[in-house]
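What follows is one structure encoded as structure tokens, with my remarks underneath.
Only a single protein chain was left out; the remaining protein chains are all shown in position.
And then chain A:
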Amino acid sequence: APPKAIPKTIENQRVYDETTVDPNDEEVAFDEATDEFAPYFNRQTVPKILITTSDRPRGRTVRFCEQLSTVIPNSHVYYRRGLALKRIIPQCIARDFTDLIVINEDRKIPNGLVLSHLPDGPTAHFRMSSVRLRKEIKRKGKEPTEHVPEVILNNFTTRLGHSIGRMFASLFPHDPQFIGRQVATFHNQRDYVFFRFHRYIFKSEKKVGIQELGPRFTLKLRSLQKGTFDSKFGEYEWIHKRREMDTSRRKFHL
């Protein structure tokens, strides 16, 4: 009998991206040591995050912001009534915030996320879809506690994926409190980043149980800018160009 064939999945057939990061790559390691996240990874700065929305947030967005602020430690939600982002940014830098999250909403549901690292760091613009609030998730767990969660970043292989992964990692403080047993997961799969927040329990040496608490959402990267948020004059490091990049079903960028 012929041997069993390995089924072809999209992950198997993925077009090889030349920017995949090799763990032993020196250039990448050097880049990471000297880019904007270096002070975070050297534990010099503690992340402090500002979450805000676009004008006039509606109910779901407000609740989502609150839940997000409980998930991410050391974060504050501020509403803005018509304040220009360009003017908010210097104020944030003055008040020592390290990251800014803007949730854009459309027809009463959040659908966009702008994440920018503040002291002149890169800005990433995502499209957010499939947002589930905490009460919509089928589980019976309690709310997330104040402990610092762990972070899992899965499947960020290319250079671009690597930098985005570091951006996510820089949102959370570096020392997770294992007593809390909470973990925040950013899983990248075919250019979609899924965010989940779980509480885990080790039942035995080889078995772990997870219980989902906290909101969940999926992000798709639209653009990455070098400096802080600037729609007209910013230097774009990567934009998702629909005509060019969506042609092949097996080519992914993150």
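We take it that contacts are C-beta pairs under 8 Å (C-beta built on N, C-alpha and C of every residue); 3 or more make two chains touch, one makes a residue touch a chain; residues count from 1.
Here, contacts and distances are computed from a predicted model.
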Name check vs UniProt for the chain missing from the figure, options "MAK16 protein", "Signal peptidase complex subunit 3", "Rab-like protein 3" or "Vacuolar protein sorting-associated protein 29", returns "MAK16 protein"
Identified contact with the non-displayed chain, of A:S129, A:T158 or A:S223: A:S129
Touching residue (missing chain; options A:R95, A:R190 or A:K251): A:R190
Considering the entire assembly, which residues of chain A contact the chain that has been omitted? 9-11, 84, 129-130, 138-142, 150, 152, 154, 178-179, 181, 183, 185, 187, 189-192, 194, 196, 198-211, 218, 220, 242, 246
